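To start, the structure itself, in structure tokens.
Note that this complex is displayed minus one protein chain, with the remaining chains in position.
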Amino acid sequence: MLAKSKAKPSSTRRNTVELLFGDLWEFDPAPELADPKLKESYALFIDGQFAAPRSRKYFDSINPGTEKALASIPMAGKADIDAAFQAADSGYRKYWSKMSGNDRGKYLYRIGRLLQDRSREFAVAESMDGGKPIKESRDFDLPMAAAHFFYYAGWADKLEYALPGANFKPYGPVGQIIPWNFPLLMLAWKIAPALATGNTVVIKPAETTSITALKFAEILQEADLPSGVVNIVSGAGNTGQLIVNHSGANKIAFTGSTEVGKAILRATAGSGKGLTLELGGKAANVVFDDAPIDQAVEGVINGIFFNQGHVCCAGSRLLIQESIAKVFVRKLKHRIASLRVGDPLDKNTDIGAINSREQLQKIERLVEAGVHEGAALFQSSCSLPRRGWYYRPSIFEGVTQSHRIAQEEIFGPVLSILTFRTISEAIEKANNTAYGLSAGVWTDKGSKILKMSAALKAGVVWANTYNKFDPSSPFGGYKESGFGREGGKQGICDYLKVS
Amino acid sequence: MARLPITKTPKAYVGGKFIRSESRRVYPLNGKKGSFICNIPQCTRKDTRNAVVVAAKVGTNWASRTPYNRGQILYRLGEMMEARSEELAQAIALTGNLSIASARKEVATTVDCVIYYAGWTDKYEQVLGNTNPVSGSFLNFSVTEPIGVVGVIAADQPSLLSLIGLVIPVICSGNSVVALASSTNAYPAILLGEMLATSDLPGGVVNILTGFRHEVLETFASHEHLRGLNLCLDKDEQKIAETLASESVKRICIHSRQTDQAWFDEKHKSLYAIRNFLEFKTTWHPIGA
Partner (left out) sequence: MPPVALNKSPLKRLLDEVGPVDQVAIEERVAKFTTRSIKKSSKVWGLNLVVSMLDLTTLEGKDTSGKVESLCRKAIRPDEFVVTPTVAAVCVYPAMVTHARRCLGDAKIKVASVATGFPSGQFPLRTRLQEVKQAVRDGADEIDMVIQRGAFLTGDLQRIQNEIAATAEACGEARLKVILEVSELETYDNIRAASFLAMAVLRPGDFIKTSTGKTSGNATLANNQVILEAIRDFYLETGTPIAIKPAGGIKNSKQALQFLIAVKETLGDAWLSPERYRFGASSLLNDLLMQLRKQQQGVYQAPWKFSDAFSGY
């Protein structure tokens, strides 16, 4: 049918045909101007009060988009962590353990609403502190964080339906440690189910992204949450260790690297503390030749460049069926050409700033290793701002299983492309990793999707879509990507002692 | 003059075969009054490793059986045990400090435990799994999957009930098991191997090693291919196990050495004992044309 074309191309002609993604219509800067209402200096939130750290130490939070200091953040020390757990314990005994599920739910609803009220302010703060594009913090992080509070609010008085036939009780005070890639959203993922199930919380945001967590304390005050129920302590790795090792923490919930996750396992060995770990990933995004190709291209782009690739479930390994590899990669390159890298606060920015200098250097190191090991690097030719930490969207072709860039989590906008010929080869390569957090499958054949979904050793499988999240959808990994689930009915179980 | 009976050589049960330890080591099992009963294989780290290999190989087939079929097979195991329950009771009473009456009670509770989980195989998914009402045009569902090979270490007493209570909820969802029986009360486990062999359970789904906890505990904990541990340990052993297991991020359930009586408690049989060794997998698919 299609062979009829009158314009039969010669092969030389075809090679010269190219699309031009130039600057004919350049967009003017479109900065988000809402006031993030930042303070010069923040305080710890312990027992319902803002308090200067007993350690008397502070550190700067840096805007990765400009490399300028944004605010002074307290570094919680041992005395602060002791105070936080003491508050969590008394908050549990005095208020939270005595409150009905119905009332716990009402507090969570309040928090969700207040977060919605101030969502633009928080979105701007999130983008300034963490480097993510405003359109993501505005359209994803903030609405999703509020949605988590709403979702778990409704569970608070219905727990027996989540765990039929079980005897259960809350842990009491739990310690929570969250990463820098989705600061406020991870906070919501942690706090909402913990409070709904009747626990109290000591939570530590990541060192580079404390601001929205400390701002969130303002919302807790506005919501009139009983004191001690949530305590927010900022600091670095050492502060995290103090939480993990604290005798008052009956459970530790951690999201972060597999390396630190293993350290937490060692530290808590024999302690009887409950654990939920959501660790790293090296997800395979598997594209078959019968896939909806352009949507798969978009899914791969979204899979690896969403949030600068700072996503534990990022589709960092593209497994593409050999027969369409060439055309697919060409389409990927076209798509990358229209990605805009730059000021996180510009509404048209697709890829913002890399969260920290340290992370940027790690990405650079691993990319160097990829080049050194012989993979072919393609990078967008887009311009980058003169100041700030930025990295061009990058893809590696000719990657094999043994390459470091196919095995190690890069946590940046870098895609490794591998090919396969058969379904069984795709499954084998996809599962050839110590991780098992997520995977993607692209094919137009329904039964193939179900087969792949069953065969892929991953906690989340996105079929003909990628990087989708919802409060009702459980998230968490197989193998060294951790254990426990966050979100959904399943997320409740991990915050209760079940017998 | 009475007939001289034939004595049986106790063997471990691995991959559907009755084996001696690769080390050829044995230890003597003594009766209540210290009299020699028989030699029990003293399995090693290498025996453990071999058992994990076969458990992993057979496990995928076991997991792919229909839940109905797994239920039928577990029920068959119950039948085999019921038929030889007096023999099991005698074996329990042989060592340790239980009366024959208590031993009979343990066997009855054990068989009931098998039947309890046999009934769960085609139901737990209906209770634990679900579709998720996400905001968007997607069908989103969470199903459970077995995690793989799970290590089990049984209590010394009740040796049979604890062994079954730790093994059956794990395999009923399609996991396979490498188990270490009680060293002091090993004989019921030896018999259990024979019943497993005649129960239609594919060889290798449950592997029963005998020997000493201190010799194989570290291998159980550190072996990467063991994805979960369901262990009866004391505090010190727990710390060793959890420390070594951290490197491969295992799913661990520790049952502290509890009183004998706790194993007889009804709540010991639970859906959540199955859930402990399941992974939840959530699949998203767009709804469109």
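A and B are the chain letters, set down in written order, and residue numbers restart from 1 in every chain.
As a working rule, a residue touches a chain if its C-beta (ideal position, glycine included) is under 8 Å from a C-beta of that chain, and two chains touch if they have at least 3 such contacts.
Nothing here was measured: the structure is a model prediction, and the numbers come from that model.
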item: Options A:Leu19, A:Ala52 or A:Ala69, residue touching the unrepresented chain; value: A:Leu19
item: Touching the absent chain when the full complex is considered, from A:Asp82, A:Glu298 or A:Glu425; value: A:Glu298
item: Contact with the hidden chain (one of A:Glu160, A:Glu428 or A:Asp444); value: A:Asp444
item: Touch residues of chain A, complete complex, unshown partner; value: 1-9, 13-14, 16-22, 24-30, 135, 139, 290-295, 298-299, 330, 334, 338, 347-348, 444, 464-465
item: Residue ranges of chain B at the interface with the undisplayed chain; value: 136-138, 286-289
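By our rule, only the chains that are shown with their structure count from here on.
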item: Chain A - residues contacting chain B, complex; value: 147, 163-167, 258, 261-263, 265-266, 268-270, 277, 279, 449, 453-454, 458-465, 468, 470, 472-476, 478-483, 485, 488-490, 493, 498-499
item: Residues of chain B touching chain A in the complex; value: 127, 130, 132-136, 138, 140, 142, 145, 147, 227, 235-236, 238-243, 245-249, 251, 267, 270-272, 275, 279-286
